[in-house]
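Note that one protein chain is taken out, while the other chains of the complex remain in position.
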């Protein structure tokens, strides 16, 4: 049974932070088409804050996620950033007191985060938000024990979600009013999630 | 002895008004380099107002100029417009009660206008303003009896003044502070005067 | 787009420093320094009003802290909601023992953070919520609860703020704020975009001769984009759209806000106002306390919004009550 610990999480955060330097303007541009053009700048700053957060001693994965959740919540009040903090808080609760977490549990963790984000933000699956990409990944990696396999499934599933939703209208967030005009465009939150999945999976996965 | 009457003046004003439609943006651009970019727009409006002014009956040249002076003064408070009104007021005073004015007197009239404009605006000859072009024309046509000859001399003299002053610094108006930076540029007021001389002289003169 | 700033990451904090330095009636407070409160603090026994939102809209939001207006305001980064800690601080600092109204614009991030803050403080402080949703271009009438909050929120600030100063209780203040929001309609028109500090590009692109009707204050897409038209035509369309959505119970008195988005000269706002006043007059409406100026901006965006606040006697009296903040005095 393969597992991950808080150092694995930390490495993943570092990879995401590095990736954001490349993704920042692409995500801003995607958001500018529908919203206020700040998704990339916000995520770069928030993930940078996570990367700089100091983790508590002891290797408790839950305590580590809790520190990340607080860092995210301090760094922004944007929709996506707040939802990210909500997800991190969920992870913290679920992994509290554990030094290692089975990879096979990751899908469940994402599903719980998705539900918490739905409760917080009021959006539904199908609304073309980050939730749809998250949901796809949660399902795709549910129960998978190999980290390698989970990574490549996550990349594939988030990419597919992006493709599937591109031709659908956005139903929440700033793009609400003229939902039809959003057909053909990527949702910036989904796009961010897919791009980051690919970035943290590393060149091996795809 | 050739003379002009108020109908001749009226025709000249009409020609100037027509010319301004072409000159407007060129003069704005010249003014934008040194000042606030409005010489052309202002002159187009003011000369348009002269063109629309109704002249008193009776053919008194002085009364006609007086009506023009009032129309100009109503239409603007810009430097150049106010100086134009001052010149028209001078013409009015000098030609009061006369139905015809000898062409040979034109040079003197311009010289008197020049002096009134100097008194009103406080500039001196050599400062690279409209005054220098006016002065050159006043001298060039002084005493000349033929309207045809006066026209071509005016065109030549105002053009030469423009050429002569181009390499000198502006000393009044908005271009004061960095007079050296105005070297190589035409003063918008001089340029306006030269262009209008050419326009009202008609294709015959040059 | 050129900005007079230092680093993008300093933009908000340095602007807040300048705001409070220049206006001693405003003080920075809160754990992240992202709350503006009245210098004199909350008066015991008064219902508090806490607002909040993203930066980039001055005088909104922080500028409306003052007597007869807001008690506190949490403020986020440019176009990002205030973080949850600042929302908690804003609520706490507005608490004079009689509860706190959370009064802010209907945006996802703002809502989530104020909701969380309220939940976290629910054992300590009673809070209520009213969301500004005056932008008629952001959702159809049957989904008006989904509409975004834009310039018209300042009417709710003023009316609820005046009510709170009278000693009204939380339910009363909440009800009048809700009534003010329900009585206010706004539509905007944009001529040129703004740019988030640190972003490589403006929030949108628009041709040199085009305008966009109905655009949001963050550059959210509007209703149509087309060639620039004469100001009177633009004003006519905006007024007509606003009047078509007048509340069912609207009386004959209305306050008007012709608001500049940031880069539009006052001269142009007055040209618009002139026509708006004419058209409202023709519709049998009487204008009360008109406002023309930059009240809610989008940094260097060019354009304007028009807000109508349909008044009854109660709201009219509260709108006219004394109030004082650095950007609005009655």
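Remarks
A, B and C label the chains in the order they appear, each numbered from 1.
In this text, a contact is a pair of C-beta atoms (placed from the backbone, for glycine too) under 8 Å apart; a residue touches a chain by one contact, two chains touch by 3 or more.
Keep in mind that what you see is a predicted model, and the values were worked out from it rather than measured.
The chain not shown here makes contact, within the complete complex, with B, C. Among the residues C:32, C:55 or C:259, only C:55 touches the chain that is left out of the figure. Only one residue from B:107, B:121 or B:188 touches the chain missing from this view: B:121.
Contact with the chain that does not appear here is found for just one residue of C:18, C:140 or C:322, C:18.
Where chain C meets the omitted chain, the residues involved are 2-7, 10-12, 14-19, 21-22, 55-56, 58-59, 63, 191-192, 194, 208-209, 211, 228, 230-232, 234, 258, 262-274, 277, 290-292, 294, 297, 299-300, 302, 304, 329. By the touch criterion stated above, the residues of chain B touching the omitted chain are 25, 28-29, 32, 34-38, 40-42, 45, 73-83, 85-86, 120-121, 172-178, 181.
Just so it is clear, only the chains that are shown with their structure count from here on.
Chain contacts here follow an irregular pattern that is not a line, a ring, a star or a complete set.
Sorting all chain pairs by how many C-beta pairs they have in contact places A-C at the top. Seen from the Cα centre of chain C, the chain whose own Cα centre is farthest off is B.
Among the residues of chain A, none is in touch with two or more other chains.
With touch defined as above, chain C holds no residue shared between interfaces to two or more other chains.
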